[in-house]
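Shown here: the complex without one of its protein chains, the others still in place.
Right after this comes chain A.
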Amino acid sequence: MTALLEVKDVSKQYGSDTLALANISFSVKEGEFVSVIGPSGAGKSTLLRCINRMIDASSGTITFDGVNVPTLNKRELRRLRTKIGMIFQHYNLVNRLSVMENVLHGRLGFKSTVAGALGIYTEAEKQQAVEILSILGLSEQMYKRCDQLSGGQKQRVGIGRALLQNPKMLLCDEPIASLDPNASKIIMDHLQNISSSMGITVLINLHQVEIALKYSDRIIGVSRGEVVYNGSPDKMTNEDIVRIYGSEAETLMIDVGDKDVGDKNAG
């Protein structure tokens, strides 16, 4: 498999002295499920947003699907963004609109300004939306308004919207940080299923180390804007976790790390 995403020496500077990302390099293969873990403020969200240029990186090169991302003009950037779906912690749906309308928003990037603004979609697009909703188990909620849904359902609508873009990659910015364990599991299972059965690459920011260990093909550990771990979850050790989360978190994290890494090693 070839690398779908190639991030090389990417830095992001806010103001004159805040370095959010410092020479980050990694690559992601097609169909891979990659988790990015690290403490709050380590630059995980910034990293994700640099890839679809919701935030412009200060330096470095990002190649996605053979395209050099930082040099794209406005029009090319919109084309790139249609190929990358994004999922958010707070779902970011239009609450007053129906589930169907929100999912169909995934097609806006492919439509003319007027058709998109007026919300005129083709039958084929609607058909695909219905199919995606049934995969995500939301067929019954199709015409419900989004503010009537639970958090887990809202996140599934968010996934549906991203999937309707027919993306090559999904960027997930802490998709389960506001969900209870049950809903979290459902969302993670859906994401895993999307990755394995549809061949869509998933790059996901996570706070829960156990979940990252369980679901990912690869884990990238970020601390203070730098990549401090990049490898398979099986090879992750307590020292790696301490290095990612810092020494002051040592006592807290070792418990989690011990158990999971121990299990992995045993199994």
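Quick note on the criterion: contacts are C-beta pairs under 8 Å (C-beta built on N, C-alpha and C of every residue); 3 or more make two chains touch, one makes a residue touch a chain; residues count from 1.
Keep in mind that, in the parts below, contacts and distances are computed from a predicted model.
Asks: With one chain of the assembly withheld, which option in "Response regulator", "Phosphonate transport system permease protein", "Ring-hydroxylating dioxygenase subunit beta" or "Glycosyltransferase family 2 protein" matches that chain's UniProt protein name?
Replies: "Phosphonate transport system permease protein"
Asks: Hey, which of A:L5, A:V28, A:A42 or A:L93 is the one touching the hidden chain?
Replies: A:L93
Asks: Could you tell me which of A:H105, A:R156 or A:H190 touches the chain that is not displayed?
Replies: Per the contact definition at the top, the residue touching the missing chain is A:H105.
Asks: Just one of A:V10, A:V28, A:V69 or A:A162 touches the chain that is missing; which is it?
Replies: A:A162
Asks: In the complete complex, the non-displayed chain touches which residues of chain A?
Replies: 52, 54, 78-82, 84-86, 88, 90-97, 101, 105-106, 108-111, 113, 116-119, 158, 161-162, 165, 171
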